[in-house]
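Showing just some of the chains, left in place.
Just so it is clear, A and B label the chains in written order, and each chain counts residues from 1 on its own.
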Amino acid sequence: MKKVIDREICEIVGEILGSYDKGKTIDHTEVFAQPDPDAVIDILKKLFKIVFPGFFRDKTFRFYNISSRLTVLIEDVMYNLNRQVAIALRQNEKYSDESEEEVNLAAEEICVTFFKKIPMIREYIETDVKAFFDGDPAAYNENEIILSYPGLYAIVTNRLAHELHLLEVPLIPRMMTEHAHSKTGIDIHPGATIGKYFFIDHGTGIVVGETTIIGDNVKVYQGVTIGALSTRGGQRLKGVKRHPTIEDNVTIYSGASILGGETVIGRGSVIGSNAFITTSIDPETRVTIKNQELVLKSGKKDVVKNDIDIMEVGNYHI
Amino acid sequence: MKKVIDREICEIVGEILGSYDKGKTIDHTEVFAQPDPDAVIDILKKLFKIVFPGFFRDKTFRFYNISSRLTVLIEDVMYNLNRQVAIALRQNEKYSDESEEEVNLAAEEICVTFFKKIPMIREYIETDVKAFFDGDPAAYNENEIILSYPGLYAIVTNRLAHELHLLEVPLIPRMMTEHAHSKTGIDIHPGATIGKYFFIDHGTGIVVGETTIIGDNVKVYQGVTIGALSTRGGQRLKGVKRHPTIEDNVTIYSGASILGGETVIGRGSVIGSNAFITTSIDPETRVTIKNQELVLKSGKKDVVKNDIDIMEVGNYHI
């Protein structure tokens, strides 16, 4: 028996190896040509420790002196981010013919520029924490928000990844935001530009597209899509503004869809639950679906109820 | 070159350390003042092993004797939960001036009270497993439900976290339910009170708010929100009943929203897919959206179809 299975394995290995030889996209066998997903996630986790120095402690070493702890942490992230960025840059045409030294130098410059943005990113994140606390009666305190709110995790990840996206690092920003998407169900592309005091409630099912621009003080609830109209353009639409602009102080309640690169939601507007919007909305406008008709059947009588006004309806963070 | 990067890092560390000094909420640097998310998740995993002693085996040690295995496991969880609860209690005003010894004693009492509830919690969970199996033709057997159903994971986590919530432990119950939210896409606040035989199908996108009360034998499908009406009250609404009451034997199909602290869904009612409900519904009522009008375009002819009755529509667990 043992010999039969040995022969089978030999044959299986041969068949699978053979299937790598057909020039398919998925046939690359050189693992060191791709950024390492585990390394990128590890970098993201450590960036959270830098952003929130008093949360998310480190198991492996323990410095009581914040300055030594931070220095070690930053050198660690710098070194590893540098390596991953250098690998990713190879996939950018601009660098495909450069020497290894040139690419490493470019990666180093990107990392230094990125790290210099961190104090500014932290200023933005502070405003988000405030917006979450002010908007949610279920929040025990700000610490609970930092330790457990998925919406905050998603916006912090976007703010970090967005800076790498602006520095034209391929793949890595998206790997970061897809990690956040996986953890939170909130899918914000690293290309999306988001203002201060951003508040996400619950969050599962939210989609925010690559070329979206969002102002300050915007609130977004679960299941909201800020997406593109489908014009079947596929790859030809690369780089075109395909997603909406949301101005300051807009609230978008659960399940609403706002689509299209020319759609602008004017400042101070409120978009009601499940509204489907493909054209611009003036400032200070409240948009709701007109009277959803419900049928209530109860024993003998049938009642059609038509008076539900979902104006002002949303729902707080649980 | 090496020296340039060294100087850069030095400068970056200085700037980031400087950014911790501005009195922001996110500037705390004392990591030991916060419960540890990893430790809390580890406690939750071990509680699952206690709830389901024949599933989720332990890699690190292996006792064939169930009694020794359980004793070791309980002592382990007790010790670690105790530590985390003591840290969290510090954030409750009631304990902020107490001595370390007093806080530890309070944490110990909470843990003992919590553990004494476990047999009762297990009785409830047994009813949930039954409800999942009875409701889902795709379920192979009960073991499949325990090993892989996200809905069961979410309700078990709620039942455990809810008891800690009732014991007024800050942060930790929410960290547990947000871990379940992250794993399952199901967002049940630890404050929600849920009766026996609870059945969640698919589950992604479900939101159940803090002050929700749910009776026995309730079925909830993917994308359902049991939430609050937005009255822009923010933190002023803390503690107020803002979420609905769902009585016994109610079924709520996918995508429905039920909102408001005074909304009561009467026993035996069925809420159809995508219904949006902000007022109370009498017992034994079937509520559906009236005739969604569809436009069908096919070559030359346009047809408006208006006869789809979504009464009784939902969908089984895949």
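The rule we apply is simple: a contact is a pair of C-beta atoms (placed from the backbone, for glycine too) under 8 Å apart; a residue touches a chain by one contact, two chains touch by 3 or more.
Keep in mind the model is a prediction, meaning the values are calculated, not measured.
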| item | value |
| --- | --- |
| Subunit count for the whole complex, all chains sharing one sequence, 2 displayed | 3 |
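We adopt the following convention: only the chains that are shown with their structure count from here on.
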| item | value |
| --- | --- |
| Rotation in the CA alignment of chain A with chain B, degrees, nearest 5 | 120 |
| Distance between the centres, which are taken as Cα means, of chain B and chain A, whole angstrom | 22 |
| Partner chain A, residues of chain B touching it in the complex | 5, 8-9, 12-13, 15-20, 24-38, 91, 170-171, 174-175, 178, 181-182, 185, 187-189, 191-192, 204-205, 207-210, 223, 225, 227-231, 233-240, 242-243, 255, 257, 259, 274-279, 281-282, 284-291, 311 |
| Chain A - residues contacting chain B, complex | 50-57, 59, 66-67, 70-71, 74-75, 78, 108, 112, 115-116, 118-119, 122-123, 125-126, 129-130, 133-144, 146-150, 183-185, 202, 204-205, 222-223, 253-255, 273-274, 292-299, 304, 308, 310, 312-316, 318 |
